[in-house]
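Here the complex is missing one protein chain, while the rest keep their positions.
Labels A and B are assigned to the chains in the order they are written; within every chain, residues are numbered from 1.
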Amino acid sequence: MTLLLKKLFPHPLLTATLTVVWLMLVNGVSAGSVIMGLILGTIVPFLTAPFWPDRPTVRNPVRIAAYILIVLWDIVRANIHVAYLVLFVPSAKLRTRFVTVPLELTSAEAITVLAGTITMTPGTVSADVSGDGRALLIHCLDAPDPDAVVAEIKQRYEGRLKEIFE
Amino acid sequence: MDLLIEGLIAFLIVGAGFFGIVGSFGLAKLPDLMTRLHGPTKATTLGIGGVLIASMLFFLWERGHFSWHELLITLFLFLTAPITANFIAKSFLHRRMSRRTELPPTGSSKGWATFDGPPIGADGEPMAIAPADRPGGRDGERG
Partner (left out) sequence: MIDIALVIGFSCFAAALVLNLYRLTVGPSIADRVLALDTMVINGIALLILYGMYEGTAVYFEASLLFAMVGFISTVAYCKFILRGDIIE
């Protein structure tokens, strides 16, 4: 029985997400939309299951909400910082440089979330990953001290992602 | 109360317009492609977010029912802006092959993914991520 459930819902989190997104798209909660969302949420992960060989292990779902709030606050801070740099600092004075961040995360989804978060936060854009997935190349807009940037990324984002994903 | 909500919506629209124009001004003004990436991906995304929140409040105030479409568009843009930034940065690195010596070293056995391939695992298939205890593996295909 559990084997049948596992075959029918290979990604239960994806099913829930698809149902919620369908309800948001239809712009209202009614019985028909919920059923349609559940149908879509069952069919799509079932048909695309061969493309997702392993599921990421989410160890601590509660911390995801805290992480999202931190990221949202950092997005607002990032925009004000970029606006200040673009308007008030002449371009010759910007100390742009490439920085390498060594990684301790092991799953591909966690590294993707980290790279996306780094792009949305003040002053950094993630550009490339190393061939074996152990380091991340980051471009900083104004970094007088590259070690401080690496230390902040590791402490603020990678520490929290390690708690969520492993 | 009405005046307060109207003022909030107007403030959000003007703020979002300011961030939108600052983002595009950064795109026009900054000297190098990698610095130009920062402007649109951050400032314009907040500009769009502000416009969408203003429109959510506006339709809530005028129609009375809450509309989810704007939230969907905002989430979609927040998720896809880093992906487009990463792709554009990779294509820039790819077109300037001489730049590979200007990049900092990876600190692991393989170079950056635009120039170097993944390591081959024990079963002969390329591994996406090398395990922490045995970084590298055998030499993979040249990218």
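Going forward, contacts are C-beta pairs under 8 Å (C-beta built on N, C-alpha and C of every residue); 3 or more make two chains touch, one makes a residue touch a chain.
Note that the coordinates shown come from a computational prediction; the quantities given were computed from them, not determined experimentally.
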> Of the chains that are displayed, which are in contact with the missing one across the whole complex?
Replying inline: B
> In the whole complex, what residues of chain B lie against the chain that is missing from view?
Replying inline: 6-7, 9-11, 13-14, 16-18, 20-21, 23-25, 27-28, 33, 36-37, 40, 44-45, 47-48, 51-52, 54-55, 58-59, 62-63, 67, 69-70, 72-73, 76-77, 80, 83-84, 87-88, 90-92, 94-95, 114
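Here is the rule we use: only the chains that are shown with their structure count from here on.
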> Centre to centre, by mean C-alpha position, how many angstrom separate chain A and chain B?
Replying inline: 11
> In the complex of these two chains, what residues of chain A are touching chain B?
Replying inline: 21, 23-25, 27, 75-76, 78-79, 82-83, 86-87, 91, 94, 96, 98-100, 102, 104, 106-108, 111, 115-116, 119-120, 123, 125-135, 137, 139, 141
> For chain B, which residues are in contact with chain A within the complex?
Replying inline: 18-19, 22-23, 25-26, 29-32, 34-35, 37-39, 41-43, 45-46, 67-69, 71-72, 78-79, 81-83, 85-86, 89-90, 93, 102-114, 116-119, 127-132, 135-137, 140, 143
